[in-house]
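Every protein chain except one is present and positioned as in the full complex.
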Amino acid sequence: MTPPLLEVHDLRVDIPLPHARLNAVRGVSLTVDTAEAVGLVGESGSGKSLTLRALLGLLPRPARIVSGAILIDGEDVTGLPAKQLRRRLTDTMSMIFQDSLTGLNPVMRVGDQIAEAPIRKLGKSRSEARSIAVGLMREVGIADPERRYRHYPHELSGGMRQRICIAIALSTKPRLILADEPTTALDVTIQAQVLGVLRQLKDEENVGLLLVSHDLAVVSQACTRLYVMYAGKVVESGDVLDLVAEPRHPYTFALLRSVPDPDARVDRLLTIEGQPPDLTDPVSGCSFAPRCPFAEDACRTDEPELAAYGPQRMSACRRVDTAPRWTAMVEQDGSQEAVNGR
Amino acid sequence: MSAVTTPGTGALGPGAVDAGRTRRRGRRRNLTLISGLVLFGLIVLCALCAPLLTGQDPIKQNLPQAFLTPGSPGHPLGTDAFGRDVFARLLYGARVDLRVGVLAVVSPFIIGTIIGLVAGWFGGWVDTVIGRIVDIVVAFPFLVLVIALVFAMGSGTLSIYVAITLVGWVAYCRIVRGQVLVAREQEYALAAKASGLPTWRILLRHLLPNVILQAFVYSMSDIVLTLLAIVTLGFLGLGVPPPTPDWGTMIQEGQQFILTKWYMSTIPGLAIVVTGLALALIADGIVDKANK
Partner (left out) sequence: MRYLIYILKRLIALIPVLFGISLVVFFLVRLIPGDPATTLLGVHANAQSIAALREQMGLDKSLVSQYLTFLGHLLQGDLGYSYVYSSSVLGLITTSLPPTIWLLVSGTLFTLVIAVPLAVIAAARRNGVLDNIIRAVPVVGLGLPSFWLGIMLILLFGLKLGWFPVGGYGTTFAAHIRGMVLPGITIAFILVPILIRSLRASMIDVLNSDYIVTANSKGISTARVVFGHALRNAATSSVHVLGVNLAYLVGTTLVVERVFSLPGIGEQMINSILGRDFPTVQGITLTFAIMVVIVNLLTDLTQAVLDPRVRLS
C-alpha cells in the first residue's frame, strides 16, 4: 500500500497578538492521496485557510506553526533544514487564492508569471518556458493563449485571471493543488468552469486537489472526501456523499440544514445562531456546544475526541450515536427557539 | 513528535513580527516626540541664555586673538579669522537662525492654508487657476527661486522672509487642498453648508480645525527645510547681513582654513545637524501620535 501523498498530523498554528495569543489551528490532521480531491469546509475563523497556508510555509506574519508534522509520501519533512523543506513542499504542492487580482503581480505580463517557475526553478530556457506557459494556458482553457500571454492582470476578466492562477500553480508541476476559496469571488457559471478545469486536471494529469471553502455546494461538487472544520479543529470527516446524506456532527448537520437545496423537501431552514468562539480564551468542553441544538451538560465540560465510527468516517461529537434521530429531533419541536434553547 | 519548526517565517519570507516588540515599540514612539522636544528645548534654552553662557562678544573683532584653537582660555571652541569667539558666535547664531527659521515658516503656512482652503472648497475655475500657479511655482527649484528673489529684492532679513513666503506657500496649499477635498464631503461640512452659514465661517470654524493637522505636521519638517535654506543663503553670502552671526556664514568663513582649522566649519555644521535632528524627531513624534 503506497503511503498517501500528503499527511498532516496534529498541526497547531498560533497567532501571537499584542494582547493575547490566538490559537487558530488546534491540532488538525488530514490525509490526501494521489489524484484525490479533498475538501476542507468551515466558516471564516475556522482555521481552514491557515491550515492550507501552513502546508506551504506561507503563513502571514505573525502567525506561526507551533507543532505538528507534515509527511509527503510517508516521509516526515518537518524536520528538514529550511531550504530543503521549502524545496520539498513547493515541489509537491502549489496554491491558488481567492482573489486572483491581488494574487497576480500587477506589473508583470501574465504569461511571464506562468513562465517564471520553469525558468527559475526548473531551469528551462526562455523560449522553452514560453511554450510551456502557452501550453499551460491552453490546458486551463484559455483561448488564443499566444496573444493573452502579453496581457497584464488588470486587462483580464475574473474567470480568466483565476485560470491564469491555476496555470501558475501548474507551472511547478505539482502533484497537489491547494485551493483557498478559488471560486468565492466568481459568479456561478464561471465557478463551474473553474471547477471543471480542476476536475480535468485531476482526471487527466493526476493532480490532486485540497479545496478550502465555506461553500458546501462547491465542495460537494468538486471533492470526493471532506473534512469539516470548526474553531480550529476537524469536527467531522468522511466521504462527501455519506456526509451530506448522514451528517454525524451537529455543526455539519446545521450547515447542511442552513443551505437551501432546491431538490430536497425542507420544512424549516435552520440558522446557526451565535458566533464562533473567541480562540484567545481557552475553551473548555466542545467548542460548538454554545450553539449546538443537541448539547448536553457533559458537552460543555469535556472536550470531545475525533473518533472513527465507521469506515473512513470520523466525528468529534459525543452524541454521535443520536445522529440518525437529529432530523426528527429538530422537526419535532417545530420551533427554532426550542431547538436552540436545548 | 517532530521538532518544532516554523517554515512559515524566516526561511520562506521576511522575518515575522514579534508580539513583544509591538508593545515595546508603542512606548518608544512617545520617546521620539519627547526626545525631540527635550533636545529642541535645550537648543532654544542655550540660544536664549547666550549672554549667560558666554561673556564674549560675537561681533567685535579682535585680530590679535585670531585662530585660537578650541580649549584656549576664555574660548572653549576657539576663535575665527577675525578673533571672534566661536562659541559665542554659535550661541548668538542660534538666536538668529532659529528665530528666522521659525518665523519664516509662519507666513507660508498661513497664506498657503488660506489659498488651499479656497481652492479645495470652491473648486472649479478657482481651483484650476490656483493649480496652474502652483505648477508654475513648483517648476522652479526652491533654492533657485528664493535666491533669485533675494537677489532681486536686495539682501537682508526682510527679503528672506518675503522670498520664502512667495515660494513656500505652495506646499501648504497642496496639503490643505487635499484635506479639504476629502473633508468637504463629510457630513459636518454638508450640514454646515445646508444650514446657510456664510462661507468664510464654514471655512474657518468648521473645516479649518479638521484639515490643519497635516499642514501642522508638515510645518515641523518645513522649519528644518527653511533653516537649511537660511544657512545655505548665509553660506553663499546672500543671507543675514554680516557681521550678524549665522551658522551658514560661519561655515563659509571656515572653509578656506579647512585643512588646518577644521573645527571652524565642522562645529556650526554639527549645530545645524543636531537642530535638524531635534526638529525631525518632533515631526516624527507628532506623526506617530496622530496615527494612533
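Note that the chains take the letters A and B in the order they are written out, and that residue 1 is the start of every chain.
Simple rule for what comes next: a contact is a pair of C-beta atoms (placed from the backbone, for glycine too) under 8 Å apart; a residue touches a chain by one contact, two chains touch by 3 or more.
The structure displayed is predicted, hence computed values, not measured ones.
Taking every chain of the complex into account, the chain not shown here touches A, B.
Contact with the omitted chain, checked across B:Val144, B:Leu158 or B:Ala290, is made by B:Val144. One of A:Thr34, A:Ser67, A:Asn105 or A:Thr322 touches the chain omitted from the figure, and that residue is A:Asn105. By the touch definition given at the top, subunit A reaches the unshown chain through residues 53, 56, 58, 60, 86-87, 89-91, 94-95, 97, 99, 102-108, 116-117, 120-121, 152, 154, 165, 168-169, 171-172. For subunit B, the residues in touch with the chain missing from this view are 12-15, 17-18, 21, 25, 132-133, 135-145, 147-149, 151-153, 221, 224, 227-228, 231-232, 235-238, 248, 251, 255, 258-259, 262, 265-266, 268-269, 272-277, 279-281, 284.
Quick note on the criterion: only the chains that are shown with their structure count from here on.
Between subunit A and subunit B the centroid-to-centroid distance comes to 54 Å (mean Cα coordinates, whole Å).
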